[in-house]
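A single protein chain has been omitted from the complex, and every remaining protein chain is retained in its original position.
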Amino acid sequence: MADHGPDKGIKRWLYTTNHKDIGTMYLIFSLVMFFIGGSMALVIRTELMQPGLQFVHPEFFNQMTTMHALIMVFGAVMPAFVGLANWMIPMMIGAPDMALPRMNNWSFWILPVAFGILLSTLFMPGGAPASGWTMYPPLVLQTGDAFPFLIFSVHLMGISSIMGAINIIVTILNMRAPDMWLLKMPMFVWTWLITAYLLIAVMPVLAGAVTMLLTDQFFGTSFFLAAGGGDPVMFQHIFWFFGHPEVYIMILPAFGVVSEIIPTFSRKPLFGHDSMVYAASCIAFLSFIVWAHHMFTVGMPLSGQLFFMFATMLIAVPTGVKIFNWIGTMWRGSLTFETPMLFALAFVFLFTIGGFSGVMLAMVPADIQYHDSYFVVAHFHYVLVPGSIFSLFAAAYYWLPKWTGHMYNETAGKLHFWLSTFFVNLTFFPMHFLGLAGMPRRIPDYSTQFADFNWMASVGAIGFGLSQLIFVYVLLTCKKGAKATDRVWEAPKGLEWTVPSPAPYHTFDTPPVKRVAQEAFE
Amino acid sequence: MSHADERYYVPHDSHWPIVGSIGLLFLMVGVSTWLNGADLGFWVMMGGVAVIVTMMIGWFGAVIGESQGGLYNAQVDKSFRMGMFWFIFSEVMFFCAFFGALFYARNMSIPWLGGESNNFFTNLLLWNGYESAWPTNGPGEVGGDFETMGPFGLPLINTAILLTSSVTVTIAHHALIAGQRKILSTFLALTFLLGFIFVYLQAVEYIHAYQDLNLKLTSGIYGSTFFMLTGFHGMHVTIGAIMLFIIWLRVVKGHFTPQSHFGFEAVAWYWHFVDVVWVGLYVFVYWM
Partner (left out) sequence: MMRKLLCSVPGLVWAGAASADYAVNMPKGVTELSAETYEIHMLAFWWCVAIGVVVFGAMLYSLVKHRKSKGVQPADFSHSTMAEVVWTALPCFILLFMAVPAAETMIKLEDSRDPDMSVVVTGYQWRWHYDYQDSDIAFYSSLAESSLKARRLESGIDPYSVENYLLEVDNPLVVPVGAKVRVLLTSNDVLHAWWVPDLAIKKDAIPGIINETWFKADVAGTYRGQCAELCGKDHGYMPVVVEVLEADAYAEWIAGQTADTTGSNE
């Protein structure tokens, strides 16, 4: 209801329809998941620190790899972006709340159920799923009791994402302030709109794929069984039809965040706003026709391999447009380097490095060497950790004052940034060398020639993990910081900066009048 | 209180979503343990279903109450419509996965097992003598010999039934807009009756397939795609028919006006979607 504040106690969180409360819950949930998934990564890295098996059995190692990825992808990165969308989109477009607030609550509260089920598999006979986050059959069919739980938790994640995405689309298309026409929307809103379409298009396909796994296992279908006329590779096609757009689901909102932050700290409008929109749409479109670049070694016909190679390489072009536009934004600006800007800049640098290795991976003959080696692991951690995760940190620092009404501790923020940046490179850069030298991924132990770089990566990972504790410190001490002004930064653009800090429980009871809107966009 | 007169409407807090989540928890845990062989799982699953049904009745009931109470404005109506539209789109994509499997099997994996493209040795060394064909239960003849359903007979009748029902629901819609309540309720009733007849005939068809044709879910890739596609479709028809029935009850109670009848339209869209999927099925599963 528009005219009173939040409920008291636990009911506020269980029953809420408020986009800010739900956004907060999403963000906290994803942070918790980041720590759980990260702890699993540390188990991986600790085991890999030295050659020889020191701490865990190979089965458990594979469970860690699988759970780490599932939790990070579906539990940390995606919900974090949905949390940001919940908090910021209504404020950025002058809406009172999300369009379908009760469903919004449900999309969130499905997640703890999904991940509760997934995490509980760790304690089941046969252990957690251990076939990689890609769940390839026939191996995945050897999972123990965890198998149906895995399938259904994936279904739940899908349902949650689809409902979240529908909500975001409807909010953006139906709840905008009257004079905010589409091409005037802030980049973050734009990238999320496109992301939401990707989500609705591919999450159901994933649901279909895992449903086929379920029926192959329990009801005797032959989708992935050659003797019955199916094909194990068919699963990979369906999975990656979902999987490749999925990786852009994890990066497009990050592009949006960075496109908000760089102009603010360059004190200059975003360069080429419209071409940014077209580039993002282009990336989204292309993402549907490149999936088989994950499958260059499965024995596809030559023509298929060539097609997927060309299509994949093309994605570098619109992505390049984004990078160049950010540099164009900084060019002849008046730059300052607060923590959000630092994270955004590191994003541009390090994501580009990840993108470069992506283009190398797209070249089929070379990929035949890279595939399923640590080179791939290096590639995707570069785009995901200093990519998606850094953009999330940037967003958190950028909007924390708006959320809490207090400035965070800048010194701690900078320390968090520098340590993270140093350690993230120490962790993931050597993995390129490991992969090129021939170390396969998903192995618990390795030949002694790989020892040195693995040792570095493990040291880096522990350092990176510890550095994240600073972020927690920043969050916990934020309330003690100086009071934030409404605009917070010197020259931010957008409606969210026209409301008080902290943003009131209900932001816009009535549509913001034209004057306000114009001030914010022009 | 909430203001219907202003532009924005923000609904009350609600306990239904969390009830729904708890229902899902029981449902999923129940099914999983059941599949793993524990009978108790079945009852947990049924408990979950009960909670979810309660939630749906409660949640939809609340929304219907608010709608009848005149709390919603045009913007809310539009939000609901868009929401429904994109929900249906996601359902379409779900079916796409299974259609994709069908096309892949027919155009890729089956010919490859038969030695085409770069799979000469697959056929020579592993499945010697297997010739690619459709329908097939694969080179391993999984599930044994079977016959297919054929496009005429029951499937054709079912096609006619569904197409007719799409017409009747449209007539009902026009009647609703024109304020002709009698025609509305008659044709709506006709629509869901046709829906239930369809489901009944499909059950007959399945029994025929299992008993007389030896066509089963386990009949290789043909059986897999046939039953998964028609089965999921049948499930959607059942849900759609139940929803039509509920809408009909609401019509009888006097709900909906010529201007505002989102609930009716949502279900009608859903019904058309189910119909379109069937046409795809009929063409690609039964006919070609």
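Lettered A and B in written order, each chain numbered from 1.
As a convention for this text, contacts are C-beta pairs under 8 Å (C-beta built on N, C-alpha and C of every residue); 3 or more make two chains touch, one makes a residue touch a chain.
Because the structure is predicted, anything quoted here is derived from the model rather than measured.
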{"item": "Neighbouring displayed chains - absent chain, whole complex", "value": "A, B"}
{"item": "Listed residues A:Val298, A:Leu419 or A:Leu475, member touching the removed chain", "value": "A:Val298"}
{"item": "Options A:Pro6, A:Pro112 or A:Gly132, residue touching the unrepresented chain", "value": "A:Gly132"}
{"item": "Hidden partner chain, touching residue among A:Ser39, A:Thr411 or A:Gln449", "value": "A:Gln449"}
{"item": "Missing-partner contacts on chain A, residue numbers", "value": "51-59, 62, 130-132, 136, 138-139, 142, 225-227, 231-233, 266-275, 297-299, 302, 305-306, 309-310, 313-314, 316-317, 320-321, 323-325, 327-328, 330-336, 345, 348-349, 352-353, 356-357, 359-360, 363-366, 368-369, 371-373, 425-426, 429-430, 433, 436-438, 440, 442-449, 452-453, 455-456, 459"}
{"item": "Interface residues of chain B (partner: the chain not displayed)", "value": "112-113, 118-119, 121-122, 125-127"}
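Heads up, the rule we're going with is that only the chains that are shown with their structure count from here on.
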{"item": "Chain A and chain B, separation of their C-alpha mean positions in angstrom", "value": "31"}
{"item": "In the complex with chain A, residue positions of chain B that touch it", "value": "1-3, 6-8, 10-18, 20-22, 24-25, 28-29, 31-32, 35-36, 59, 75, 78-80, 82-83, 86-87, 89-91, 93-98, 100-101, 104-105, 108-110, 112-113, 117-118, 126-127, 136-140, 142-143, 217-218, 220-225, 227-228"}
{"item": "Interfacial residue positions of chain A with respect to chain B in the complex", "value": "1-3, 7, 11, 14-17, 95-97, 99-103, 105-106, 109-110, 112-113, 116-117, 145, 148-149, 152-153, 155-156, 162, 165-167, 169-170, 173-175, 200-205, 207-209, 211-212, 215, 218-223, 225-231, 233-234, 237-238, 241, 299, 301-302, 506, 508-511"}
